[in-house]
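The complex appears here minus one protein chain, its other protein chains still in place.
For clarity, chains are labelled A, B, C and D in written order, and residue numbers in each chain start from 1.
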Amino acid sequence: MATDATMAVRAGRSARGIGGFVIVTALTFLGLLAITFFIGRVVPIDPVLSVVGDRATQAQYDAARVAMGLDRPLVVQFFDYVWSVMQGDLGTSISTNRPVAVDLLRVFPATLEMATLGIIIGIVLGVPAGVWAATRRGEWVDQVMRVFALLGYSVPAFWLGLVGLAFFYAGLGWVAGPGRLDIFYEGLVPSRTNVMLIDAALAGDWTVFGNALSHLVLPASILGFFSLAFIARMTRSFMLDQLGQEFITTARVKGVPEWRVVWVHAFMPIRVPLITVIGLSYAALLEGSVMIETVFSWPGIGNYLTTALLNADMNAVLGATLVIGSVFILINKISDVLYRVLDPRSK
Amino acid sequence: MSPRDWLLDDSPATLTQANLGRAWRMTTALLRNPLAVAGILIVLLLLATALFAPWIAPESPVGQNLRTRLLPPSAEHWMGTDELGRDIFSRVVYGSRITLMIVALVAVISAPLGLIIGAVAGYFGGWVDRVLMGVTDIFLSLPKLILALAFVAALGPGIENAIIAIAITAWPAYARIARAETLTFRNSEYIQAVRLVGGSHARIIFRHVLPLCTSSMIVRVTLDMAGIILTAAGLGFLGLGAQPPLPEWGAMISRGRTFILDQWWVATMPGFAIILVSLGFCFLGDGLRDVLDPKQGSEK
Amino acid sequence: MNETPLLEVEDLRVSFATPNGPVEVVKGLSFTLGREERLGIVGESGSGKSMTGRSILRLIRAPGKQTAKTLRFDGLDLMAQGNRQMRKVRGARISMIMQDPKFSLNPVMTIGEQIAEALRVHERLPRRDLRARVIEMLTSVRINDPGRVARMYPHEVSGGMGQRVMIAMMLIPRPQLLIADEPTSALDVSVQAQVLDLIEELVTGNGMGLILISHDLNLVARYCDRILVMNGGEVVEACAAQRLHEASHPYTRGLLAAQPRMEETRDELPVLDRSGGAGT
Amino acid sequence: DTPDDVLVIAQNIDDIVAIDPAQAYEFTSGELVTNLYDRLVQYDAEDPTVLAPGIATEWEVDAEAKTIAFTLRDDAVFNSGNPVTAEDVLFSLSRVIKLNLTPAFILAQLGWTPENVDDMVTADGNVVTVKYEGDFSPAFVLNVLAARPASIVDKALVMENEQDGDMGNAWLNANSAGSGPFELTGYTPGQMVRMAANEDYFKGAPAMSQVIIRHVAEAATQQLLLEQGDIDMARNLTPDQVASLSGDDVKVETFPQAAVHFLSFNQKTDSLTDPAVWEAARYLVDYTGMTDTIIKGQMEVHQAFWPKGFPGSYDETPFTYDPEKAMQILKDAGVETPIEVTLDVINAAPFTDMAQSLQASFADAGIDFEILPGTGAQVITKYRERTHEAMLLYWGPDFMDPHSNAKAFAYNSDNSDDNYQATTTWRNAWAVPDAMNEQTMAALSESDPEARLEMYRDLQAKVQESSPIVIMFQASYEVAMGADVTGYVNGATSDFVFYRLVDKE
């Protein structure tokens, strides 16, 4: 019933909304960088030492310090950094001696690959498990599912990783071991995306593909188990909310079959919060896979970031934070958009 | 009149009776939930272990004996010994104190912090909300372990600093929840009624808004305990948690991980302890949610 | 006309388990409803009206339990039906207008989809026919521009429209029995009359049975043939609608007297003596 | 399993910062430089304790004129196919001095500066003459020229890849341009290093056509990989893992190392300045308790600064764990106990275990350590700033000459805060007695080799007797490998890791 005037007002609002979004996002990024930057400075590790090493002379030390720009005031350093980031330059990592952007292009796809397969496993198993448990609230299926999911909350990742390796790799030999590829396959396919499966598929080399998959399955399943736990729990709880609503009874009054009541009437409204949950746990997998990456010698961003921080390698820390922060913001943005698309109430 | 009737009385004569009655009703509801009971038992076990550690533990948690290192579980050492010949069972028992401290301090620091920030943002809305939530989002999108790592690195390693660091990373999630919840009732008539009788903003936030967020916060925090213990373990894994020789469970697992293939008990025993306690808190949290959540509980 | 009544209910009970033991909210209700008869159920809030309505469809939710000596619809023993058979009855043969459209419509499905669904689960129809039937139904509940409304979501329509959508949805499979639970409570007086006239028209037009639940005595008296007055889960009085103002039971009389009138002269309204203390 | 002609190694390589020989300064990068480059003279795979000809076939020392003339071999070629010429030698040596990155100080000791280096190193045909300034014994100079930064790089190739006047530094951090037994074919930081055999190596092509080093940080993962046969060699197993390795498929080889492990007391901490505390500390270390258990196979007892097995070492171990004696010493000196100090330690096995053992044994005599574990970078930062109290750390020589360690443990002529030195003495704020300073310098210039070594032994005895540095152990290194792997040579430092002779039977 919107008149033209109110339509115009709405359009104006959404334009303001987009502008506002850009400004807010930019400010969030700036804040993110500022905090990361200053965290980097309070870390009691001298970044110069990472470059010149333990035995350098004072003169070499000072020279490196000046070369790294550390002699200038913090604020100047920060704005310089922001300025070069805006020009697309993330600087050079002092612990790998390479441009941070190059490093990130290498490590981020590795984590992305593992986390993506992980989240897929988590969704494919977690959502139906949660729905199922909700429809059988209080029955043994539900209890078992809850205990299982809670186990996912409680088991240390590296423990599960090592035990998984010992069992499935060393014991049963079902999967390939740590690393992304067996040594023979290393370098056989050109790395276009740095996502092994995609690279192998692009090159049409299915042996490499199979090997990469075999390496990927175990760590991804373990990540999947963690997200599964979270996703299943949240699904169950959302579903319980919906199943208690009056419109579910309305659907039953109409004689709608039970599967339709569950999967259409109850499930449709929870897609949106579920997407948010999945998005959050996806982002959490991206940043939180340090342990799994260490255990599986997976050259991913979690490891990269941790190593960089421990060496006070600020360009690398900032670059990686920027990437992870962008993923967070991107995921938030996507769930916002999906929210608008999927939930008519939000309009 | 039996005490039970007194508690369940529909028309309590005093405020105490009313509150006790409510507590009683919630307790009985909780006790009817088998998983919640299991959770309560585990948490009580943790408390008892922490309290009576010196009487329970057969040995000192720091007493080294390099000649009896890495012994498998046996009658003498129920959980075996670690790389410095210390009795793992004794260490796990004493470690419960540290775990309890982590859990309690984080609950005391980050839950209230998140609660207040979220409630203030949600209640005032507008630019206050935007600023506070902007800050929250920044903290939320900073990688969590990294933030904790950085704070520990800045403050120096040590268990207290690890706890503070974890608390600092935990509040944004609570703030978001508290804000979302505050939004749902900030325009409600009972809040407007307080404004109408002249109540100040501070009074409304502290006396009326916060109590409503608290119950779901309790639930969230108990659910998060598992995560908190594991984050502490993660910091321990990176060497930034408890200082040796403190028997912190996460640090114990982290030290034991190189032995996991041959002396499995070194990492696994404290691992079991963490799993048990996390499960305990999770079950309790689940149970509390069922009792406190008006949508699902018996209260209308 | 058929000999058997459309609905026979005998000793219907609904109970809930609470911390203080089970509570019966419908206590041994019995009545019969003839074909094309219009039965009104009145009573104060919490007296068990909605529970009665739901239990006829066997839709009491989990902590609640229902029992009945007889619950027979058109010769079919509803208590003996499995879930699958009940689904065939629901919607197609008995349907129910739910009390509050704000909560009773699926918020993420369009109105058209929801109405069409009611039809589709019982009949296979080509999509175009389905759409035509939906539009037709919306038109018959006096909704202007039904094509547009069919594409709207529940939150986009006003309370009155929501009520009418609910009615359309429940009437589209042409049930033999319609249970209307406070179909007009969300509406103000002017809309109320329109909606009720519409139901009345459809009831008479299609020859269905009607159970109208409300706490508004005047309303029930105006639209029904027979009235059951409920209090605390029991029927305290049953009478013909025309004789409502002659009702003898003190509870019924109390309800009648408590209503203010348009030309009020009393200084104080008489109130019911409520020593039982049934809370809400 | 691994291919027959490829050696696959699992190793923690995330310490690598740079692999340009003029910049490389970490353990792992040292190994790479050794296998990718040659020096004029070098310790070689056949016997890593003997200084052998490298690019130079012979050399002539003129101690008076302070010059050494090297005659270059004519069969050495770079991986690029270019022959190794005197031109390349001059370029390589002066490049290190001109770039002046960390390891430059090793060559700079010879009195070379960016201004004079082109005069100090000169060539005539295939004879390169090296001049040095200062009172050094020629033995010392040869040791310096055998060190990592003196590696010879391919001038033509390097200068082709120069960017912004960096003399190819950036390019060399991702590629190699040497004449060594291997050529770098792939390097991904924190992930893997791949080297291919140099078929034209002047000492003969290596048996392995490729060496692949995979970054595996987790020791347990290395163990699994080795037991599965997916790698040939695990470089970072702990002693307990080594002890539990079973089966005929794997074997363990042990290599004595030059690094010494010590406990030191910062003299800026008042409670640690009393020599009685230093002495008591020497009786409070449970030497054999540790070497029999937590560091078994990883360290052995050694109490002097120059490692056993090298010319000039001092192998006396007068101290044993004796808490009574320590208490007596403290009591006699009237030291007030308890003394509470922090102990910084690198947060990794076995250091934290060692720290805990020290904590327990020192507590007997009333010295209470509060252990502060930290990452390597964190600990070093603190150490460099002299803000620690007690420190548990190790020291490896920069090059294989006793002076390298004598300077670190027995020399500190200026203890002031702004005279920053990378030595153990300065970092612990220990003002070394003048006599000892003088003796260190005298040993450096002593030209009689035997007398020189004797002077170093004497210095070691003095440091052992009284200093705030308690040297406890000498490292040894256990490498687990497939039973079929032979010919792996691992000398006393990471600079002496050779893959050239490795074969798989």
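One rule holds for everything that comes next: contacts are C-beta pairs under 8 Å (C-beta built on N, C-alpha and C of every residue); 3 or more make two chains touch, one makes a residue touch a chain.
The criterion applied here is as follows: contacts and distances are computed from a predicted model.
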Matching the hidden chain's UniProt record against "Monosaccharide ABC transporter membrane protein (CUT2 family)", "Glutathione import ATP-binding protein GsiA", "Na+/H+ antiporter subunit A" or "Phosphoribosylformylglycinamidine synthase subunit PurQ" returns "Glutathione import ATP-binding protein GsiA"
Just name the one of C:F31, C:F73 or C:Y223 that touches the chain not displayed here.
C:Y223
Touching residue (missing chain; options B:R69, B:H208 or B:R289):
B:H208
By the contact definition given up top, give the residues of chain B that touch the hidden chain.
10-15, 17-18, 22, 188-200, 203, 208, 211-212, 294, 299-300
Extract the touching residues of chain C with respect to the undisplayed chain.
36, 38, 44-46, 158-160, 187-193, 200, 204-205, 207, 215-218, 221-225, 241-242, 244-245, 254-256, 258-272, 274, 278-280
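Criterion: only the chains that are shown with their structure count from here on.
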Compute per-chain Cα centres, compare each with the mean of all protein Cα atoms, and return the closest chain.
A
A student comparing A-B to A-C should find more C-beta pairs in contact for A-B
Centre-to-centre distance between chain D and chain C (centres being mean Cα positions), rounded to whole Å:
89
Chain A to chain C: how many Å between their CA centres?
51
Centre-to-centre distance between chain D and chain B (centres being mean Cα positions), rounded to whole Å:
47
So which stretches of chain D touch two or more other chains?
218, 220, 224, 375, 378
Mind pulling the chain B residues that touch 2 or more other chains?
153, 156, 257, 260-261
In their shared complex, at which residues does chain D touch chain B?
218-220, 223-224, 238, 240-241, 244, 286, 289-290, 292-294, 347-349, 352-353, 355-357, 359-360, 370-375, 378
Chain D contact footprint on chain A (complex, rising order)
44-46, 49-61, 63, 94-98, 103, 106, 162, 165-166, 169-170, 177-179, 182-184, 186-187, 294-297, 299, 303-304, 307, 310-312
The chain C residues in contact with chain A across the complex are 54, 57, 59, 61-62, 83, 87-92, 95-96, 98-100, 103-110, 117-118, 121-122, 153, 155-156, 166, 169-170, 173
